[in-house]
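One protein chain omitted, others in place.
Should a chain be cited, it is by its letter among A, B and C, assigned in written order, with residues numbered from 1 in that chain.
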């Protein structure tokens, strides 16, 4: 049950290995890794800067997790999200979930990712050779969410 | 694009690490690990034996993958499934999927797991202190599937 | 025709495969099963719930009405339980 915001690069498999061994009696381990793609519409992304309102991101992610835990029976979760400067191909976000049966961790992990996209106070700026651009929230990401919950 | 059936134990994080680095331009990496739970309804599971009809499992998984690839745009996948004797807490199955955006790999990975459960020719037998029992296919697993596809 | 048995069915019948001859005419899977059941009590018991078993010919799922010939590989097994 851990939420980490860090500047430092991380290797997803180190976290997944430890998480799986910490949850050795769980039948199902879900994980999702989000990485920086090296191109955005044919422009080379040199780096991205991720801004964070840390206090609020903690509050929001905990709220989301509490809501999802009432709906889906899981054993454990881990969220890692980077901020600061991140290079193409590096990991931005990692979500790992352990449960007894697979559907619980799928629903929890996917739901957490969906909510994080529209509630967690991170902002991405993409840096190109000829300037920088703030990344807009995707319309599609708002459509996955049932905001009445 | 790999499907491995193996007797040998495997460490999920080794596969995930290599897969993620092989797909370094993908924005999303999904993974699912299925492990042997040490108990089934309060009975200690000493081991499970997994029987495999290998030729048919290959055919069926490839069919499922072809079907899912027509629906979801992904960059790569990996399926690892053990057979033979497997101990509690060891990994049985690993599915890893790479895509540009997260929803594609979620839908592909979850769909592949759903179909695998009802089409791939593996059978589990649980060994207890006082005997063995073949594992029945779960009703619920048939309900996730749209067999008309 | 080669017949393969798996899992509990293999255990009940006591072998993983056997070859039978169905001659020049093609037969339905259900006819093949009925002939096997006539052999002895073991087969009769193993196949007593044909609807709870699954059938595959040359690695594709089929139903009991599917026609087979001597060159096919018929596999019979309980519903799969991998993953």
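Following the convention adopted for this analysis, a contact is a pair of C-beta atoms (placed from the backbone, for glycine too) under 8 Å apart; a residue touches a chain by one contact, two chains touch by 3 or more.
None of the values given here were measured: they were computed from a predicted structure.
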Contact list for the unshown chain, restricted to visible chains: A
Residue among A:25, A:43 or A:121 that touches the chain left out of view: A:121
Contact set of chain A toward the excluded chain (per top definition): 34, 50-53, 55-57, 59-60, 81, 92-93, 113, 116-125, 134-137
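Rule of thumb we're sticking to: only the chains that are shown with their structure count from here on.
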Chain labels contacting chain A and also chain C: B
Interchain centroid distance [CA atoms averaged], chain A/chain C, Å: 49
Approximate Å spacing (C-alpha centroids) for the pair chain B, chain C: 26
Gap in Å, rounded to a whole number, between the CA centres of chain B and chain A: 23
Numbers and ranges of chain B residues touching at least 2 other chains: 34, 113
Residues within chain C bordering two or more other chains: none
